[in-house]
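Removed: one protein chain of the complex. Kept in place: all other protein chains.
For subunit A:
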């Protein structure tokens, strides 16, 4: 057989670390000497973080005021009947100490399923982006909240928008027997992207022109273009309260930001004393066994009050330490005698 002296065959595979599988590799050897100290370190770190979180969470002040009016003794009981319109009720409460600022006011609902799939998709994003074509023919997902009984298109359409929370609150501080209103700040409570990117009012001024030939959602007391007539940038689809509502809650018991107390003498917080909360009661929740509440809270670096996270860290950290002790015992029992 004639053999050709081949210098380098063209088919010769590349001699690289990758193709010849010689890339450097490292695999940890999990010996007792590494695992036990590792567990102790991880456990201690977790316990440290857990203690920090738990203390921070404990310092957050929360005040919850249930105003559903389910029981006759409640001040808002009279308003809980759906047939009564424009009902107002007042709740008194007392703060023993300073409620450190900045104070956030939330409204809370329970047994309310904003996470229901059909409910969640029941909106028309194009409409909410200001697309005038969809004002005439809302998306089919909005059904049965797309047309009213006279076949007029509803804007904004859908179950989500239709069920927007519409109770309003006024907070008064009792100073020497007289009521002094606490200024509430409604700016900057919604997501920046919702206000500036996702939602947009239809073009054209005044806003009302765009809504010609449409009707307001059935449950709304006033149309979208009347949500805040004082501020163009808080009206229509980019109204802060609307945006907060449209961002759905993940769980059936939720709270949503309503206002912040940041102005005047309340920057440092709400001083101790008596307060009065005036509620215009429009939203009915008793039909589905829900509850309504108003929540005052301040925040820490880790957010609102949340004891769970700190406790979870503490439990995992202590488990790690415990396991390391168990392993040390096992190791001592079965390893050391061999070395003798």
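Just so we're on the same page, contacts are C-beta pairs under 8 Å (C-beta built on N, C-alpha and C of every residue); 3 or more make two chains touch, one makes a residue touch a chain; residues count from 1.
Definition applied: contacts and distances are computed from a predicted model.
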{"item": "Undepicted complex member, UniProt protein name, chosen from \"Ubiquinone biosynthesis protein COQ4 homolog, mitochondrial\", \"histidine--tRNA ligase\", \"DDB1- and CUL4-associated factor 13\" or \"Phospholipid-transporting ATPase\"", "value": "\"Phospholipid-transporting ATPase\""}
{"item": "Contacting the left-out chain in the complete assembly, out of A:76, A:89, A:159 or A:277", "value": "A:159"}
{"item": "Options A:10, A:28 or A:177, residue touching the unrepresented chain", "value": "A:10"}
{"item": "For subunit A, residues in touch with the removed chain", "value": "1-3, 6, 9-15, 19-21, 112-113, 116-119, 122, 143-145, 159, 162-163, 219, 284, 287-289"}
